[in-house]
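The other protein chains are all here in position, but one chain of the complex has been omitted.
Residue numbering begins at 1 within each chain, and the chains themselves are lettered A and B in the order written.
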Amino acid sequence: MNGPKLPLTKNIEIGRAPFTLAQYQAAGGYVSVTKALAMEPKAVREQVKDSGLGGRGGAGFNTGLKWSFVPEPDGGPRYLVVNGDEMEPGTFKDRLLMEYDPHLLVEGVITSSIAIQASQAYIFLRGEYKAAEKALQQAIKEAYEAGFLGKNIQGSNFSLDLCLHTSAGRYICGEETALINALEGKRANPRFKPPFPQVSGLWGRPTVVNNVETICNVPGIISYGVEWFKSLGINGQTGTRISGVSGRVKNPGCWEMPVGTTFRTLFEDFAGGMLDGYEMKAFLPGGGSTDFLLPEHLDLPMIPGDVAKAGSRLGTSLIMVLDDKTCPIGCIENLMKFFAHESCGWCTPCRDGLPWTEHMMHKLETGTGSMEDIERLEEMTRYMAPGNTFCALAPGAAEPLQSGLKHFRDEFIEHVQHGCKYKQH
Amino acid sequence: MAKINVDGKVFEVDPNNNLLQEILSQQVDLPYFCWHPAMGSVGSCRQCAIIEYANDEDQRGRQVMACMTVPREGARYSIEKAAGFRAQAIESIMINHPHDCPVCEEGGECHLQDMTVMSGHTYRRYDGMKKTHNNQYLGPFIGHEMNRCITCYRCVRYYNDYAGGTDFGPQASHDNTYFGRFQEGPLESEFSGNLAEVCPTGVFTDKVFSKHYSRKWDLQTSPSVCAACGVGCNINPGERYGTLRRVVNRFNDEVNGYFICDKGRFGTGYVNSSERITVCMSRDTHDGRPVQIEADTARAQLKAMAGSAIGIGSPRASLEANFALRELVGADNFHAGVSDAEFGLLNQVLDIYSNRPVNIANIRDIENSDCIVILGEDVTNTAARLALALRQSVRNLGKEMAAKLKFPNWQDAAIRQLAMDRKSPLYIVSPHSTRLDDVAKTVHIASAADAARIGFAIANALDNSAPAVSDLSVDEKTLVDQIVADLKAARQPLVVSGTSLLEPALLNAAANIATALANGESRCNLALAVPEANSLGLMMLMQGSGNTLGKALGSGSKQAIVLENDLYRRAPARAVDSFLGGLDKLAVLDTLQNRTGEAANLVLPAGTFAESSGTFVNYEGRAQYFYSTFPAKAPILSSAKWLTEGKKTEEILAEVAASLPGGAILNKLTPGADFNFAGMRAPRQHHRYSGRTAMRANISVHEPKQEQDEDGIMNYSMEGVPPLKDATVFSSPWAPGWNSNQSLFKFETKVGGPLKQASHGVRLLDNSGAANTWYDATVTKASGDGFSVFPVYHLFGSEELTSRSPAIGEKATAAYVALNPADADKLGLAASDGVQVQHNGAVPVLLRNSIQPGTVGIPVGLDGLNFQDMTANVSLEKARDWQSPKGWRAANIIVSDRSMKKGEAN
Partner (left out) sequence: MSNIIASTAPKARALTPEEIHEIEHEKTHYPYAQAVGLEALKIVQKYQGWVSDESLLAVAEYLDLAPDELEGVATFFNMIFRRPVGRHVIQFCDSVACWMLGCDSLKGHITSTLGIEYGETTADNMFTLIPVPCLGDCDKAPVLQVGDVVYRNLTPEKIDQIIADLRAQA
């Protein structure tokens, strides 16, 4: 099983400029393109499916399976869209990949496009990511010049155009159907599913939307094979993923590690544990729209199913640590403000429920809350439950709130009785 | 059909519709906001939540939005179990709402109020600040009060998606979402008024109504028919204190569905006009002052004219009134009060509809068509409601694409998304660009004569036994080939034309195309627009007589009775002058003062549609009965009653039925005066009608006896049995818990289907036996010096009565001359100049690229130029000492011509 141990970050060195195409190729880059061009598209899809690669955008759905829902080509355009909108609070992994190894993403785009027979690909990049924009632009230019993009790639019949689209902002653009609307130049309200984008997506045509990190995994799978990919994971998982830590830890950051690594390894071995004088009170395991977990959950492996059993979601697997000197109510208030503001305004529970939630959190944090507010917040979490809203934004917002109400109930009550005891930031 | 169980009750439902629609069709209450029967589902408001159970064992179920759910055979659902969520939804939707019901025009017929009560939200727990917004000026028709918005997106889905408007939209986001215009200013769509009905709360309101407002339950209403054009949309006018306050849509699935145009809605202000004729008048000589006379005297004078007078009927008067005049003066002396050109054209329409194997297209047929050819008619301005239907027809290609992928047909956003700009082919051949150009596959600018030639060529290419035309240009041939290919591929083609361009060959060409496409049972849809509410009814009464207006004017008669007609709009002024000048006695029955009335010796005040009952025959030959909304103030009387000495309208209708071949069907139009509900008549007033004892207290504390309506089965009062579930006499929809117009589903057999027991009207023309025969492909090409003239119509301004309503007046412009800029150059005309039209005075010039050089568009009915005075060709020259007239606003013309926005106009 030849192949790198850390396929996503092997070319990355913080502080050094990203690899040029030549350097990237010298390091084994673009092999997957040549290989995939020689394969049946269906075989490429099968390999990705067999590898067990799950989406890294938050939901973790099997990528190859997602691709298999794209109907047979009918002569019309088909699209691959890379979701590089990274705006989930506490998430900073795609930025790393795009800024430091843009060719990996470009290679992934080409190979994935071959798999689904897309004729046009877009990278939907968060507008604020200026360094990533520059790096990707350069890489795309080089790839065109080297014949990896454009007409008849590497002398094959396969042609692909890749356009880097920079977003004009808003968290909701990360939701795949809202992203499609934004890309079409419309207001970024999500679309109802079904129909799924694979059937009717960008401009009504078959479209696959994948996260940056997901796509960055594809070159390795095709270059080094399914078995290699499977060998990377631990605890019954396949592949690697980027996990990270923010908050008051000694060494915040993100690192590539085998899928299945425990939170404790991430938190203690990589992030070095808490800063002196602080203790971990809880942590959000994978972005602002996941439920709080407690220190007792640190030994869980970072596997979607295991995290779900503990009452949360793995999400983006970048954890945010809440320390004992920071007010959990203020923390949740901040999250509610974020989600209320980022609501697209399409459906009622989110558009009107979140501002109300924020209002009540604000009351609690400023010492004017009541016990009824706490009850009503409980109600709100049920109101914004999955299935009740049009997309997953509001249910995601409800997660830190509902777990907060569960884990920090005493502190909620204390806020009603005595106001906030934490010193102002 | 699928069997489903909703809270223990079993229903048979149509799995092709969404669950919400099907539940409503079962008359079961389920709250909703964003869904609309004509616009499908988008699932944004989350008010229609329902629990779906996977199987019999499933006790927890899963919450879904009924409007976005396909009813599954054998499935179990619970409305009750989702009540908690719906209560939360309404509570949060209301947090920013101002709770200003007492001062809100929507109060009392507010869907938001109804849903709030139905969902159980009675106590406000939110204690934060409310969002507030600025409002915009949106023109004379629609008011804007954004603070009442609940962000259901219905307004944009209607205005932009459904009606094709582009000057409005959603702005900003999250709980700050705003619905308005980029810059404040009049809404441009001709269908903007429907916003007031589509908005479930009081954001968009009928501004004309607001100015003189009354609660819905205080309005006296009746089932009526719009008198403003030949489509015959069904309406509910509402009256209080003797003035007509507003008009709302009355559902008729075959004529107008859920929507009407702005002329119909806002054009009835003339009913309350100070220019109304309200007394009987007599004048000895033409120059003498009119003196008021008693009604009996007037009636006697009118009666005395029988035997010696000729009668001139009217396309805007009811079938009964025209018939009564015909009976009074005798059929030989009865003349059609339409221009001679129109006379021929309307007869032609009757001939085509009666003797050609075509399907006379109603609105559903139009909406279902998948390839449309419009020959010459500017439908938006001559038969507006049909244009809104045509906008829907071009979506059929997208719907077919969606059906292939098995998308449910109610998934509005998904279908639009899939279709993108792919549309069913719609071709427009017209002398100028029109409002439908944006949905057309090809717009071909051609004179009426050339349009007819193209039409004949299409028919010939479809069926070579149809007469051919020679000398088509290369462009024309290409166009014909393209149209023919699309027509052949169509499942349900449609040909649209009409009388407005005054070109007989156009109608013949349209008929030939439709005939060529007829194939046994499957007939081609054909819609021919006619000018006025009863144009076809009048012509049916002519029964082939050759009594044109021209004949009347030249008859040398000494006495004439003119029914609801201003002859100056029908014939050249000189001919009318000389006719009127030669009369010894002229009797006029009309509603508003006009030039013809000024010459009358005897003037009788006629009731408008709102104060009279009667029948109009629309463009399809569909007779529809309208009930007066409120009693006419004496001595005003419906023309039919003046002319018959007070016969009941139904009696006259029965006589018409007996006199017209195939007319017996007219007897089905009304239930008849003797019909009743449990021995009682139907009330025009709501059972909550208030203030009856007080409304005249400033005059007398004694409540006067309610006016009696000797016609029909409706009372001018709240007494009687409201037709709760029976829409026969459907004065305005209301059902317990449903105070808004959304209560309509309680009267429908199923959502969007026909009303229970209500009359669609009756079709008078039967062409079931027609066989393929062709009209000659003769086209007479105009020749002569000068510019060749074609008429241009304006939704706001061309029609006689509506243009005298204040709100329409604000939208209408003065007359102008529309020219190609190259021609203007040659005449030395700049955009701001005026132009002298032969001997007809000077008007502003309007430059339009889409007008062919050598031709000139002359508006019909606008102040400043009388189209009847035009000859086929006119000479033009720059006007001297030019000053633009007061009413001239080029900006308002842009409203009817989208392409002009892009710099085409000056």
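We adopt the following convention: a contact is a pair of C-beta atoms (placed from the backbone, for glycine too) under 8 Å apart; a residue touches a chain by one contact, two chains touch by 3 or more.
From a predicted model like this one, the values you see are computed outputs, not experimental measurements.
Across A:Pro73, A:Gly169, A:Gly272 or A:Pro295, the single residue that touches the chain missing here is A:Gly169.
The hidden chain makes contact, of the residues B:Glu52, B:Asp167 or B:Glu799, with B:Asp167. Interface with the hidden chain, as seen from chain A, comprises residues 77, 86-92, 94-95, 126-131, 161, 163, 165-171, 182-188, 203, 244-248, 252-254, 284, 288, 318, 320, 322-323, 326, 330-331, 334-335, 338, 341-342, 344, 424-425. Remark: the residues of chain B touching the chain excluded from display are 137, 139, 166-173, 178, 181-186, 420-421, 810, 889, 891, 902.
The rule we apply is simple: only the chains that are shown with their structure count from here on.
Centroids built from CA atoms put chain B at 53 Å from chain A.
Only residues 42-47, 49, 62-64, 68, 85, 88-89, 92-93, 95-96, 125-126, 128, 151, 153, 170, 172-177, 405, 407, 411, 413-414, 417-420 of chain B touch chain A when the two sit together in their complex. Residues of chain A touching chain B in their complex: 170, 187, 191-192, 194-195, 199-200, 203-204, 340-349, 351-356, 359, 372, 376, 379, 383, 387-390.
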